[in-house]
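Shown here: the complex without one of its protein chains, the others still in place.
Right after this comes chain A.
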Amino acid sequence: MSATATRAGGGSWEELVTAALLGTERRPAAGEPAALLDEAALRTVRRRAGLLPAPAPIRPERAPDDGRPELPEAARRRLGQLLADRSASAHSGGRRGAAPDLAELLPQWLGAAAERGFRAPPALLPALLDAARARTDLRPQALAFAGPRGTWLARLNPEWRFALRGGSGSAVLPDASDTEAVRRLWDEGLFAERVALLAAVRAYEPGAARELLATTWAAERAEDRLMFLDSLRAGLCGEDEPFLERALADRSRNVRATAAELLSALPASALAGRMAARAASCVALDRSGDGDGARIAVEAPHECDAGMQRDGVAPKPPTGRGERSWWLGQLVEAAPLGGWAGRLGGRSAREIVALPVADDWGDELHAAWCRAAVRQGDAEWARALLGTPSSPPGGNAGTVSLAERAKLLSTLSEGERAEWVAAFIAAHGLSEAFQLLGVCLVPWSAGLGRAVVDALEIARDAGSYPWSFSGVMGLAERCLSPGEAGRLDALTAVPVEEEGASPGAGGYWAEAFQRLVGTLRLRGAMLAELDA
């Protein structure tokens, strides 16, 4: 340590050390070894007794204030436990047993604490940042909760640099209405700060964000242009069209494609109109067939001309796909759905989806309509394409795959979504429901929760093992409302083993339900602590 040693008489300390290093045989001036040790002992104690602090280094700047209220005591203890368990359970393997998995509760705890606007306890910030470093899925919540002091702390430790990239910069963003400060950060800020700034301004006033972007657009790097353009997705409106039209001529192909995608989500845009015209020329009503019913005839495009390419159509299909169907899909996807009624005999979306399609073009066409419904957020078309929950996914014509259904569901309101998924589970059980459950609002609505629990009970009674449903079980632990715990109690007993059932399955089910109930109770307690 740097310190001031007291000088002793005679030779210096350095001379003594040199003599000791070389030995008294070679340095007889130091005296006998015992005398040298005597002298060294005296000097050592004197040096230690005379130690003084060193001049202070530059101290870190103060962390910005965090005005949020402190956590209630019990909630703070709970967070400490969840974070302590995180490191403990990270390496655990094997069967999960009946005890709740605390690591899985951490994201929920963070979400609930954020909703209530609490400040993170400083002593837990390092553990919180470590948790966020290890689990990218935790980062947005953990960093928002960590707040300005978390960002301050992360700046001091290279291992926490991740916290300075992306969203967490919001703590230092100027007020979106402060045009001068916004302008300064836009001109001088780091990329992540600029992205966050643009998003903040866009949320405050869409037009202002677009104008801010336009001031520097030509000078931005292609990757940055792509990211900035993407932030216009939020609050997209007709006034954005001229800017997006100009971006259609961008040097970067990815920028052009994104601009086209955004324009196609604006049904009134010129690009949407051009795409509608192209799509309409490919899809027509055909009454010439045998029988009396109408059907849809498809004539896919024969070339991808310069105009199409300028409007964002990618000319080269991925391996294994035909050029013409690839082009058709892109045209239909980008065409406003509202135009099809006029083109196809004034039919409603449901009627159009129900029409037979000639020459096996049905799957291609329906898939493109699904993408269009998702892109344009069109609930009516989404409903038509989803079909009835009881119809099996992807099977017959007119129905779409599970993945497509999950995406279509996200265009519906929360309530309608939950109702649809509950009906789907009632009809098909749980084995295919995982993806659909993932798009439902947490905690699950009462009806959806009941459908899942009923299906689990049916699966148990059918004699299968619970780990066939471990995905849904895990989701249920996270998403079932804590209020359901009481109803589940009856399921936690080990049932009498019936003939023909899988050996031991009853015990495993009881264990799985115990864990579910335990987790729900714990979540209930967690939320109560946060509201205390």
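In this text, contacts are C-beta pairs under 8 Å (C-beta built on N, C-alpha and C of every residue); 3 or more make two chains touch, one makes a residue touch a chain; residues count from 1.
Heads up, the rule we're going with is that contacts and distances are computed from a predicted model.
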item: Missing subunit (named according to UniProt) among the choices "Elongation factor P", "Nitrate ABC transporter, permease protein", "Sarcosine oxidase subunit gamma" or "SWIM zinc finger family protein"; value: "SWIM zinc finger family protein"
item: Residue in contact with the excluded chain [from A:20, A:208, A:285 or A:358]; value: A:20
item: Full-complex contact with the absent chain, from A:123, A:219 or A:306; value: A:123
item: Touching residue (missing chain; options A:284, A:446 or A:525); value: A:525
item: Residue numbers in chain A that touch the chain omitted from display; value: 1-2, 16-17, 20-26, 32-34, 36-38, 40-41, 43-45, 47-63, 74, 77-78, 80-81, 84-85, 88-89, 92, 97-100, 102, 122-127, 130, 149, 152-153, 156-158, 514-515, 517-518, 521-522, 525
